[in-house]
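Selected chains from the complex are presented in situ; the others are not included.
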Amino acid sequence: MSIAKASSRPRPKRPQVNSSSFDTALGWQPGRTATTLLRAAVCAIILFVFAGPILTIIAGAFDLNPDPTRLTLIPRNPSLENFAVATQRGIWGFFWNSLLIAGFGLLLQIIVAVTAGYALARRKFRGQAIVLGIFLATMMLPEEVVAVPLAVVLGDLPLVGISLRGTIFAVILPVAASAFSILVMAAFMRDIPDEIVEAATIDGASEMRILIEIILPMCKPALGVVAIFGFIGIWDQYLLPIIAANRTSDYMITVALASLRADVQVGTGVLLAGAFLALIPSLIVYLLLQNSLVRGITSGAIKG
Amino acid sequence: QDALEVWSRSGPQAAETYKAVFAAFTEKTGIPVEYLATVEFETQLQARAAARDLPDVLIYDQASMASYANAGMILPVVPEDLAGHDQLSEASWDSVRMADGGYYGVPFSQHAQVTFIRSDWREKLGFDVPQTHDDLSALATAFATQDPDGNGVDGDTYGMAVPGTTDRGFFTWWLSSYMMQRGGSFVTGGEGKYTVTVNTPDSVAAVEWIQNLFCGTPSLVQPGALTNASATPFFAENHAGIYQTGPYAIANFDKAPGKDKYEIIIAPAGPGGKTTLTERTSIYFGATSSKPDQQKALAEFLISPEAQSLGMTAPGQPVVRLPVNTTLNAAEIYGDDRWAVVADQLTDSQLMPSDVDFTTARLDIAETFQSMFSQCTSDIQGQLDGLAGRISDELSQQNALQ
Amino acid sequence: MPALLLFLYFKFIPMFAGIQMSFQKVRPFLGNEWVGWSNYAAVLNDSRFHDAIVHTLILGFGQSIGAVIGGLVLALLLEGASKTLWFVRTAAFLPVVTATAVIGEVWRIIYFPAPNGFLNSAIGSLGLDPVRWLEDPAVALYSVMAVGIWQGAPYNMVIFLAGLAGVDRSLYEASAIDGAKLRHRLWYVTLPALRPAMTIVLVLAAVRSLRVFTDVWVLTGGGPAGATDVWMTRIYSLGFERNQMGIASAASILLLIASIALTALALLITRKRAEK
Amino acid sequence: MARLQLKDVYKSFNQTDVITGIDLDIEHGEFVVFVGPSGCGKSTLLRMIAGLETISSGELWIGDELCNDVHPGDRGIAMVFQSYALYPHMSVYDNIGFNMRVTGTPREVRDSKIKNAARILQMEHLLERKPSQLSGGQRQRVAIGRAIVREPRVFLFDEPLSNLDAALRVDTRMELAKLHRDLGATMIYVTHDQVEAMTLADKIVVLNGGVVQQVGTPIELYQRPANLFVAGFIGSPKMNFISVEVSDVGQGGLKVKSPDISECEVPAATGNVKAGDRLTLGIRPQELKLEPDGPITGNVTVLERLGSETIVNADLADGKAILAVLEGDRPLDIGSSVKFAFDGSKAVLFDGEGSALLP
């Protein structure tokens, strides 16, 4: 029989980090030299392979005359001239258009994806698979083919008879209908344990409330994916702004990039500068949302 | 909506110039213009065509006229009705005449492709200005092999910059000049009736010579030429010494490689002479327009000396390369003798057929040639026979085969 | 449901118009002419389409599989909360946010076919002969594929990361106690738990693989000698360069049908796994 | 008001029938405990009452309302889930307060109720934690807290105390009993713990295989089990069952015997029984006493000495085992032979179908 001393003894030493090897699928552990080294090497390779080429774009953007035959990480003739030219070509106006459209379009797209994804994932009705299939089918026809009929629709909404052409809605409304986002939301929402939704139902929360306060926080990673790719998807829209716009000044930055590319008077550097500007917002969106992708939040909710 | 809707296929720089021109027009006539400059001209036009709501006036490449006219999208023009029509050359008006004898456009700008050469490299290696194709290939070979930029690295310079992409049949434009200079041709004829000549012995010999540029001395043509969207950077960034293209590149090349580092010359003569390709821009009237008078007024203004010179000089980028108005002298207006060379070359240049829809043929040609040159096949005759067959089919469908 | 309305207007109506066009000779100004199945016949009899289909299949499958595996590997390697990983993940994501056209430029530089081109000097230092990456008809398709994988892998990585975030950590613990080695854990615990992510990625691959276009277009434009000509470049060339919208539509509808079949297959695969 | 009735309720999952015809009448304010073996359908029944599972057939009435199709949130119920079902992204505080936030309870009221629930459940120091940072018992307490702040008409508890330690369990049990008294709400409670069932219940419902076996007060079930199943299920350790033969049918009782048991008399309904019938004799382990001339003879095989009582496992002659719970510490020798006596009036006889022959 042994009896513990009543008060606890002073702690010998206090560890700094407290993470276990069960946080990640590969079971990386902090502070283990062998695996840390391996991981560092892998990261270096990844950096080189994926970021290297892009860094040369950035370098090129700051280079007066980027070389068409080799890659440089450091501009040979560092200058901001390219940006000056791009500014002169009105790139900021297009940039702003893009931001506006991507901002509102994304908002709408997320709302649509969340509601439709919810309906598909958590309501049981006949022909669910077919509905999802039809949604997906819309992703399969080349944009170019539907562009012309879409332009007709935009010019004269059937039954309603309003022309959206030349308004911001002509771009925002079509991009809001994204089958991809719906697919993502539906797939992830389906994996939420029923018990939790049931608990909220019993707690008297309306469906809307459950969706917003329970389901969405638990699908944070999916929301992250939708927001990131939704933003990029809208940001990359090319045909739509062309057929939807009445004025050049309504174009998005993608169109501006294409015209820079076609413009024989400006060098590659200006194009790269434009491309560099164009990638910053998407990158920022990704940076902001990245954390929602890597934190596990569902554990501890239910047993079994 | 009273304004006249005008579209052109241009980037933002050219659009500036157009805006200046239209501002002058509005000031003069009181007719407001709503102007749209787009790089995706065709797509946008198709979209509007589907909605049966075309712009009033289109300013676009001559090569597209036939297909628009065939589709009923543009209206015929009576030259005689236009004030100042007589200030345009016969050749200009011919270019906008369709096979049925009707006119479907108003000429606006013209130029011929010229040859750009890195004069500093040429002088460094001790060559004269090339006069013949032999000179040209000797110079190209020297550029490719003798380190003309003197950086001590061999193999980072190439002889010719070639825009080899098949996008829109781009390659065909470049090829046609050399074909003509070698005595070959794609088709011959005119007035809406053509004979396919791409597989005649002359043409085959011409093709063999061109193929040798790609498949002979390595690096004579810049590597990757056949998939490059644009060859311009190679000339601009000190990698290629010879570039045959339109004079719109002048402004760009003045910045890099630099005004004093290159020269513009009349094409070196091949066995078939020194003819190059003519490129033209024309004005078309949209079929759904309800403003015929304003359309006409704009066209009249655009061919007037005032608008033509404004199109060359207004801030931005010249949208009139060489004036179609014969009362004007480009070199004077630009204050730049190099434009005289372009004007000279224009007198020895030839338009691709534009009174029939040559688009499909152009694409076919580009694709076939690209295929021959990338594979360096020896069966040139066979390939060209096939091509000739396809072009014949296409032309006979349009009832344009002689 | 507002979603349905949006889809109806901006997706379904244009889609049906597209289907309608596939039976017509499209001449917006002279009136479309009903031509029945002849557009389809034109597509199916075109030998260049046959080549393009083969290329599409090779490219589509190669690219999709490469990007799925690459994305999974990236996600597994880069999962975790540390700042360094955060940085590397961001860097790896760069290809996705960069305009494809510009990526085309960069890769053409990397693939520059001269012996002193970037990749050629790299393989040259390994003692290999230079390759004409995009010019050699035998190699071009695979060069394009590599770029597609390069760009697709980080894309899928994001989806997989989201999937990994939802894996119940206690299952890792249970499997560790069960003596599962890393490979068991990945195979039996992680992969099944990645099912939603996998569904998305596979469906996406199925939807997209047949319509690869931009990569090809900016890199080779279908050349050289049609070696990288795919379904979509054909459609593009027919519809937009040759103004034969009817035939292009017919080809698109065929593409649609094939994609639906493939998607159904992908969904079936993920279902199967779920049931297993 | 909150009377609850189940009328001929069925439930099946795909092909499997889980609940096969249950009729039940629960008065307003009653404390009803469901017991039954694992997998017998207790949770399913509870979930049907809550509205989380559809009722395959039959009717559910709450008060005067047919509730088959009423939305769970509108039934005026609160439920503690067997699997907790906490909201993983919310703190304990928010988990408990979610319902009140939904119904728009003023902040101060909410706060005081949450604090009060936390105090009752001894987890005031945990309010800021997320569920993943709690121990099993703590999670369970959060789940209970979430229900009790609701003050609903009907409480549904699915094994709410299974992860709590004895002391806390007793405390929480007391709190639930108090809550029941104070609120006068109807409570339906699933448990495996006999003591819980016995002490809390006004009425115990014994389920087996989706069918109600018996409904009654605890003491009724203990003393007058309706059948073998209930007799075996209620009471711990389990009732001993000994196969016996009727030797004589008397007035309001039977004389029975077996190889191990010398003849003894047990009060019973004598209805259709005749001498020579084979019956089952049920004796609770607590009713067996050591007595040198008792009728039952066995051999001690296992001895568990718990201090206040001693549990004896003894083998009978036919190999069957019998269990006795003896008061105090009884240091018997393993292997030694013992004799037990029992009070016939506390033993029960069962017929061939397992039904009790209650007098």
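The chains carry the letters A, B, C and D, assigned in the order they are written, with residues numbered from 1 in each.
By definition in this document, a contact is a pair of C-beta atoms (placed from the backbone, for glycine too) under 8 Å apart; a residue touches a chain by one contact, two chains touch by 3 or more.
Here the structure is a predicted model, which is why all the values come from computation and not from measurement.
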| message | With each distinct chain shown just once, how many copies of each does the entire complex in this file contain? | response | A x1, B x1, C x1, D x2
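Basically, only the chains that are shown with their structure count from here on.
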| Between subunit A and subunit B, what is the separation of their C-alpha centroids in Å? | 41
| task | Report the inter-chain centroid distance for subunit A and subunit D in whole angstrom, where each centroid is the mean of the CA atoms. | result | 53
| Gap in Å, rounded to a whole number, between the CA centres of subunit C and subunit A | 17
| said: Two-or-more-chain contact residues of subunit C, please, as numbers and ranges. | reply: 112, 114, 116-117, 240, 245
| Considering the complex alone, what residue numbers of subunit A touch subunit D? | 193, 195-196, 198-206, 209, 213-214, 217-218, 220, 297-304
| request: Using the touch rule from the top, collect the residues of subunit A that touch subunit C in their complex. | output: 19, 21-28, 30, 39, 42-43, 46-47, 49-51, 53-54, 56-57, 68-71, 112, 115-116, 119, 129, 133-142, 144-150, 152-153, 157-158, 173-174, 176-177, 179-180, 182-184, 187-188, 190-191, 220-222, 224-225, 228-229, 232, 236, 254, 257-258, 261, 268, 271-272, 275, 278-279, 282-283, 286-287, 290-299
| query | Inside the complex, what are the residues of subunit B that reach subunit A? | reply | 11-13, 15, 34, 36-40, 43-44, 46-48, 50-51, 53, 156, 229-230, 232-234, 236-237, 239, 248-249, 251-252, 255-256, 317
